[in-house]
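Yeah, one chain of the complex is gone here, protein chain that is, but the others are all in their spots.
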Amino acid sequence: MQRHLISAADLTRDDAVLILDTAEEMARVADRPIKKLPTLRGRTVVNLFFEDSTRTRISFEAAEKRLSADVINFTAKGSSVSKGESLKDTAQTLEAMGVDAVVIRHGASGAPYRLATSGWIDAAVINAGDGTHQHPTQALLDAFTMRRRLVGRDAGLGQDLAGKRITLVGDILHSRVARSNVDLLHTLGAEVTLVAPPTLVPVGVEAWPCEVSYDLDSTLSKSDAVMLLRVQRERMNAAFFPTEREYSRRYGLDGDRMAKMPEHAIVMHPGPMVRGMEITAEVADSDRCTVVEQVANGVSIRMAVLYLLLGGNEPAVSHARIEEK
Amino acid sequence: MSKILIRGAKILGGEPQDVLIDGSQIAAVGVGLSAEGAEVVEAEGKVLLPGLVDLHTHLREPGREDSETVLTGTRAAASGGYTAVFAMANTFPVADTAGVVEQVYRLGQEHGYCDVQPIGAVTVGLEGKKLAELGAMHESAAGVTVFSDDGKCVDDAVIMRRALEYVKAFGGVVAQHAQEPRLTEGAQMNEGVVSAELGLGGWPAVAEESIIARDVLLAEHVGSRVHICHLSTAGSVEIVRWAKSRGIDVTAEVTPHHLLLTDELVRSYNPVFKVNPPLRTERDVLALREALADGTIDIVATDHAPHPHEDKDCEWAAAAMGMVGLETALSVVQETMVDTGLLTWAGVAERMSAKPAEIGRAAGHGRPVSAGEPANLTLVDTEYRGSVDPAGFASRSRNTPYEGRELPGRVTRTWLRGKATLVDGKLT
């Protein structure tokens, strides 16, 4: 049995619900005077970050420490990572130190999968974002946030997101968050619509379990949650869209557009936000925007994933698809 | 060198006959030939083909002897049943002068496993800016007739036009690596359903097809011939078919791996499946097989691209592109074309020997198996089935996508001008 979390697509509906339910219990720990559990005492987790991402690393680190794991941070920021050997060599160095799990962020799509399947190491591999491929814990924390807001904190236990209409807006092409969310939300029974200029939708998207629209305004009234994805300014120079202003006008979420959403609907963003580009300050600061909650929920979700993968003698989460590959 | 009698060989898959080799030539072909004074090789119904000719091999020498040398590459070729290979120009230094091509040519002659016919670069340093001394390379001892910047596309339309025109003077041919560079910036695999899911940069079919379309029109316009390297998409097939119907002098090659493998394999993120042009879809594979059968695609060429282990033992994006192919090419062609009923062994001989020799003007190769012809031959046990074990490769590199895969057929003997280079599957 594999003990990795590489892709949101590897999770069954029951796996995903178990993670969300577990995270709900983990969230309660944050309300206690001692925000710590002894569960992973004696386990060593390394945060192997080949890409700079302070937010994600801190979130994992908080989760690991709350579960009493020993944490090693390894940031290979911008160093000699262009050569492939460094991933293998680094992995084997860590293996020699006896780590139980590797949380890896890497710029190359598939690097975590490679790490988990190449025989370089035995440790559990948790994907903290790889290239433009997957970011499964982000999708889980997003689903957790949606379930809390749209179903309810207690009412949501044991529940999925059946019938919820989720709209993802922005740079789908380059987004691992979009890929992970489409996979997970589909597994959880939600109806997903992607909205982007056609240049930022990947060729081959027709095989994804979702709808694609180029028109934000027509989807807003039919959305229970609208998730905005960051649009990097450098995409403009590669002719994905003409100007920042035109992008904002067609795909940015402002107060007028938010007003078209159903009253219960929420606005989400994985952060960091580019205010004025994909989201106006008015929307970002409104109480319908869950950005801050998402950050808090990230710690709970990562605690849940770490507990379910490392808390026992074998993982609780099944990964049928990885084993088939 | 004495006489050799090959007894009971199915020439091009036909009825068993005997072939008598005398010195460097075939002396006689027939039933019940006398074995007097000859070493007898019992073919036991194996298939006898003219020695295979590969129009697209990377021998890596000079410059990357850690991945392959002329010696190891030609030994791999002999193992695969080849008697002539065309060595691509993307070495270090680039084969863009008479000096480099002569060196490669001589190394091939010295080692004696397989004739090495160097391919000259079209442009200086493969940079696509300035024509290399094509005439000087042609006039050198290497006698270069095929020119290619393979690995890079001659994307400047004017340079391509000039090259096509210029080589007419001595009957040369430009072999184009069709890849529109801007459309393939950051490309990691075929652009489609799988790339969308895996988040790997897409290499769209149109980047190949648009260059092929442009180049066949250029060839028509200037009245030259053009060869398309490793054609990989169904759309490219359509364009070449159209060009041939117009009478344009275009030839095209397909690699064994594009006849067998699809981009679904990339889901493993295992860089042994990383190659340029990339593995395409099932639909493309079927179109390529059909085109090879009906002659739209003229030849099979290996694009044998050795890489050291460390260049593949890493994450996908960091890995080198390319696969070794000389030692598995015939097996893959048997699997995809012969065992499927798409080609006869005579058709294989045409596409893996006669036609590539003709395109590259390789004198003495790709000739019929008949009296008076050079004894460049290969004997194939087509009944054999076995799984591919890279540890047994003669190539210095092991980057095969077929490791552990069961493939049919095995080359047991190869003769280069009457001299055995491979005996019972072992190099001499």
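In this document, chain identifiers A and B correspond to the written order of the chains, with residue numbering beginning at 1 in each.
Throughout what follows, contacts are C-beta pairs under 8 Å (C-beta built on N, C-alpha and C of every residue); 3 or more make two chains touch, one makes a residue touch a chain.
Basically, contacts and distances are computed from a predicted model.
Note on the omitted subunit: UniProt lists it as "Bifunctional protein PyrR", one of the names in "NAD(P)H-flavin reductase", "2-oxoisovalerate dehydrogenase subunit alpha", "Bifunctional protein PyrR" or "ABC transporter ATP-binding protein". Counted over the whole complex, the shown chains touched by the missing one are A. Shown as candidates are A:S7, A:T22 or A:T219; the residue that touches the absent chain is A:T22. Considering A:P33, A:G98, A:G119 or A:P198, the position touching the chain not shown turns out to be A:P33 (whole complex). In the full complex, subunit A touches the omitted chain through residues 18, 21-22, 25-26, 28, 32-34, 36-39, 67, 307-308, 311-316.
One rule holds in what follows: only the chains that are shown with their structure count from here on.
Distance between chain centres (mean CA atoms), subunit A to subunit B: 45 Å. In the complex of the two chains, the subunit A residues touching subunit B come out as 9, 82-85, 87-88, 106-111, 113-114, 117-118, 130-134, 176, 179, 202-208, 325. Those residues of subunit B that touch subunit A in the complex are listed here as 188, 191-200, 202, 204, 267-270, 310-311, 313-319.
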